[in-house]
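First comes the structure, then the notes that go with it.
One protein chain is absent from this view; the other protein chains keep their places.
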Amino acid sequence: MPYVTVKMLEGRTEEQKRALVAEVTEAVSRTVNAPQENITVFIEEMSKNHYGVAGIRMSDK
Amino acid sequence: MPYVTVKMLEGRTEEQKRALVAEVTEAVSRTVNAPQENITVFIEEMSKNHYGVAGIRMSDK
Amino acid sequence: MPYVTVKMLEGRTEEQKRALVAEVTEAVSRTVNAPQENITVFIEEMSKNHYGVAGIRMSDK
Amino acid sequence: MPYVTVKMLEGRTEEQKRALVAEVTEAVSRTVNAPQENITVFIEEMSKNHYGVAGIRMSDK
Amino acid sequence: MPYVTVKMLEGRTEEQKRALVAEVTEAVSRTVNAPQENITVFIEEMSKNHYGVAGIRMSDK
Partner (left out) sequence: MPYVTVKMLEGRTEEQKRALVAEVTEAVSRTVNAPQENITVFIEEMSKNHYGVAGIRMSDK
């Protein structure tokens, strides 16, 4: 605890994802005062045809 | 806001998904009085071996 | 199937939520060709102190 | 109702997933007194580079 | 890992929820061969006005 899910478009590099998990964990640990070993991060990627704002999918723009 | 997630079996066409995002956005906008540009839709697809009702997966029927 | 989750700020009336569930169900049924009786809708409400864009919670604006 | 989501690392066999859906459905049915036909189970798999504990992804260990 | 979420209508007793967490954990552990101490269960309750099937909320039936 806490459990963090980051949902974003696919395409980030492994290096970006590695840094994302590390730095989000630090930010959560620092602000809610939880030990880093108790923090879990999940990354969920979506493709552009499965994500739309204002009724239009990213893949249709 | 609002954020809408539609979880369904894989296999719909791109045309169906495009219409889904457009028409769900309109339905949400109309009923809760939110501007369309504030509405986000996510599609999540599942495969038949990852979805079961009554203890039996779709892929095992 | 499909399963639809609508996440939005609290404060809508029961009449708005009733219409939301009905009209989203119709939109999903029509666009992905699923019978209405197979469609499930979940509403999830969030409070303004649990939702932030650009690093600022709604409750802090 | 109820709806159960099991999120786990990819790599389980079909036989394990089949048993998972069956036995989780039984456990939920028995403990909350819901008929098995009303219970839905979703499996969500994650890859090791999308899952981290203590700031380190499984794929980086 | 795994992480299990059980979403259901509110109204179960504490005794039912306690048994639910225990028995679902056992079922997951047994079927996917994961140690019980690695398994997390979340319960999410919904109210009848936030849950609808076939376009009609439970609270409107």
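In this document, chain identifiers A, B, C, D and E correspond to the written order of the chains, with residue numbering beginning at 1 in each.
Convention: a residue touches a chain if its C-beta (ideal position, glycine included) is under 8 Å from a C-beta of that chain, and two chains touch if they have at least 3 such contacts.
Keep in mind it's a predicted model, so treat the numbers as computed, not measured.
Asker: Among E:L9, E:A22 or E:A54, single out the residue that touches the unshown chain.
Answerer: E:A22
Asker: Can you list, in ascending order, the chain E residues touching the missing chain?
Answerer: Counting only chain E, the missing chain is touched by 14, 17-18, 21-22, 25-26, 36-45.
Asker: List the chain A residues touching the unshown chain?
Answerer: Where chain A meets the chain not shown: residues 1-9, 12, 16-17, 19-20, 22-24, 26-28, 30-34, 51.
Asker: What chain C residues would touch the chain not displayed?
Answerer: The missing chain touches chain C at positions 7, 46, 49-57, 59-60.
What we mean here is this: only the chains that are shown with their structure count from here on.
Asker: Between chain B and chain D, what is the gap in Å from one C-alpha centre to the other?
Answerer: The mean C-alpha positions of chain B and chain D differ by 21 Å.
Asker: How big is the gap, in whole Å, between where the Cα atoms of chain D centre and where those of chain E centre?
Answerer: It comes to 12 Å between the two C-alpha centres.
Asker: Enumerate the residues of chain C that touch no fewer than two other chains.
Answerer: 3, 17, 22, 26
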